[in-house]
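In this view, the complex is presented without one of its protein chains, the others remaining in place.
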Amino acid sequence: MKIDICEKSFSPWALLQEYEQEVLDPLYAGQYGAATVFSGTMREFNEGDGVTGMLLEHYPGMTDRYLEKISAEAAARWELLDTLIVHRVGLMMPNDPIVLVAAWSAHRGEAFEAARYLIEALKSRAPFWKKEQLEEGERWVAHNTPA
Amino acid sequence: MKIDICEKSFSPWALLQEYEQEVLDPLYAGQYGAATVFSGTMREFNEGDGVTGMLLEHYPGMTDRYLEKISAEAAARWELLDTLIVHRVGLMMPNDPIVLVAAWSAHRGEAFEAARYLIEALKSRAPFWKKEQLEEGERWVAHNTPA
Amino acid sequence: MIQVRFFASLREEMGREGVELDAAVATTIGEVWERVAEGKERPSNLLMARNMDYSDAGTPVSDGDEVAFFPPVTGG
Partner (left out) sequence: MIQVRFFASLREEMGREGVELDAAVATTIGEVWERVAEGKERPSNLLMARNMDYSDAGTPVSDGDEVAFFPPVTGG
């Protein structure tokens, strides 16, 4: 169960490759039949406007606490081998990865439901805020789109 | 929309990295906010028995046809930017990746639903068959577990 | 001719990958099975395809078709 709040650009796929090799395989090689992954990427448009950059603010300490809490909730609710949550903070550009969640399980149903839970819970409770830079000025994103 | 039936071991994460860089980004950089991925890996146990190897047989031609059909169904049903399906055939070992499905969309709900649809439809209709090598003898897998 | 193919456990039970059948002796997939199955009853969960599309026992067949019989699929 790993949580990472990341100030630099990251590659979700390179992180997953590394995490499986270094963490999952030594513990669970041959046991995880299923991994479900969600990767969220910065779009260059939102609500009809072009977005040229984005500043991601968070509440250090509380963010970690809630990502751990959410991961523990998923682990209690589904039979999982492991979970991973990575979230970018700071200034980012369109097409930069923002968030990665992954859930490993013996079976696919649990992996799918847990990954969906992780991203929905993160979006509704983890204290992150997005400020978009538009062609003219900037604005705080008012709320997340419901699932 | 890519389909790949693969006779050698593959890395799902390396394939995704390559596919985003070479196919998605030139067409859709800044447009895909969401990717949902399912990676299925060979377990070393099934129905209580140890499995030491697995032979994956398929119906060449019909397999491609159904993976394309399933991808087209997902594209018709959800607003997707792209999908990818990779499936291993031939002889494989525990911890080898078997299947990868991915769906890219502007929004997460569609990516999740489409990825789930792709793997369920693949499991119920694509003509693949697994023969497990056990410590004593071998056996055909009789049917897939329902979702 | 009709090309008949067997896959997976059914291929092993039949002891062959397939057989060619004179198109004159069968008008449906069900009849193809009767001609090639050597008395073996059709399993209730048997899947059938005509020209690589799922079909059923009543599907008509004609000269040049490929007909396949196989057990439930177990990919993914």
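By written order: A, B and C. Residues from 1 in each chain.
The definition used in the following text is that a residue touches a chain if its C-beta (ideal position, glycine included) is under 8 Å from a C-beta of that chain, and two chains touch if they have at least 3 such contacts.
Only a predicted model underlies this, so the values are computations on that prediction, with no experimental measurement involved.
All shown chains touched by the missing chain in the whole complex, by label: A. The omitted chain makes contact with chain A at the following residues, 40, 56-59, 61-62, 65, 87, 98-99, 119, 122-131, 140-144.
The criterion applied here is as follows: only the chains that are shown with their structure count from here on.
Greatest Cα centroid separation from chain B: this falls to C.
Note: centroid distance chain A to chain C, computed from Cα atoms, is 48 Å. Between chain A and chain B, the centres computed from C-alpha atoms are 22 Å apart.
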